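Shown here: the complex without one of its protein chains, the others still in place.
What follows is chain A.
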Amino acid sequence: MLRTEEMLLNVGPQHPSTHGVFRLVLKIDGETIVEAKPVIGYLHRGTEKLAEDLQYTQIIPYTDRMDYVSAMTNNYVICHAVETMMDIKVPERAEYLRVIAMELGRVASHLVWFGTYLLDLGATSPLLYAFREREMIINMLNELSGARLTFNYMRVGGVKWDAPEGWIDKVREFVPYMHEQLKGYHMLVTGNEIFMNRVKGIGTYTKEDALNYSLSGANLRCTGVKWDLRKNEPYSIYDRFDFDVVTRETGDAWARYHVRLDEIEESLKILEQACEQFPAEGEILAKVPKIIKAPKGEAFVRIESPRGEIGCYIASDGKKEPYRLKFRRPSFYNLQILPKLLEGETIANLISILGAVDIILGEVDG
């Protein structure tokens, strides 16, 4: 009998496929994983603690750096929380601008996921195609907010800048273009036998598991749970748009891939309608006091970010800074199921499973 030994393997924090500074301590037997232990915190910046000394408007740039791939939703969640506490009515035009910005961000975020996931699986080209489209979105958001990634665009009661002239038309033109490109993605990747081998039946979990681990976003919808806060608890003006909640039944990486790509289509639907309905005139910022003071009390709001449910809890004692601020960061929760999924898998599958979770380390570590 051949004597074999278990080996301890450190994957990360500097590893090409951990999407940042995520670390996994693996016990492996050959290439089979016996035990996986995630280690996080390498990118912890203490956003929540820092926020306790900052005024509400000053916190917004910090949220940009949390989920840096889709900063608009983070911007929104903090503004939405404060608005809920102060009972501010956001002007119509501002709401539309917010929704368009957020949906563009969602498309961009899913494109980054698509590209990097395929890169993880060894295909180099889709990344560059996805980034071509993402670049267009980023340029549009740049025109809107003056920044490419860390937008700092939304304010309590509205948005900072109005859309420049002709901007809405650009978004409108982008929608059919993106539909066309998506077809190309499906042609290049979806039917590829090797790709299907890498994702079909990999990292499967059931509906119950997903709910028990409090997964959200595409990670939940891939098991067939029809749960999208844009539909189930409409915030902002999402109840005005006609779109579907994409679900798949199988709960594997293949299902997650399809959910994300189809969500791009749904976002495009929303964008199209939002551009149609976009009010010609109007305020972009509600009448809010110069110094924002949330009334004594607490509030929790949650919205749908590309990665899942992002929540913001504020406890205020009536000062201009929050007493305590907490973010429910979806990547952090989605990551919790990883050790369970990895047991008994091979190292090659580790990459497919981890990639399909779609983590952003800035968000995991806070």
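Everything that follows uses one rule, which is that a residue touches a chain if its C-beta (ideal position, glycine included) is under 8 Å from a C-beta of that chain, and two chains touch if they have at least 3 such contacts; residues count from 1.
Just so we're on the same page, contacts and distances are computed from a predicted model.
A.B. asks: UniProt names the one chain left off this complex as which of "Dibenzothiophene desulfurase", "Glutathione import ATP-binding protein GsiA", "Hydrogenase 4 subunit B" or "NADH-quinone oxidoreductase subunit H"?
C.D. replies: Per the UniProt record, that chain is "NADH-quinone oxidoreductase subunit H".
A.B. asks: Pick from A:R132, A:R148 or A:K340: which residue touches the chain that isn't shown?
C.D. replies: A:R132
A.B. asks: Of the residues A:T84, A:N152, A:T250 or A:T346, I need the one that contacts the missing chain.
C.D. replies: Of the candidates A:T84, A:N152, A:T250 or A:T346, A:T346 is in touch with the missing chain.
A.B. asks: Given the full complex, what residues of chain A touch the hidden partner chain?
C.D. replies: Residues touching the hidden chain, for chain A, are 7, 9, 15-17, 31, 118-125, 128-129, 132, 188-189, 192, 194-195, 197-198, 346-351.
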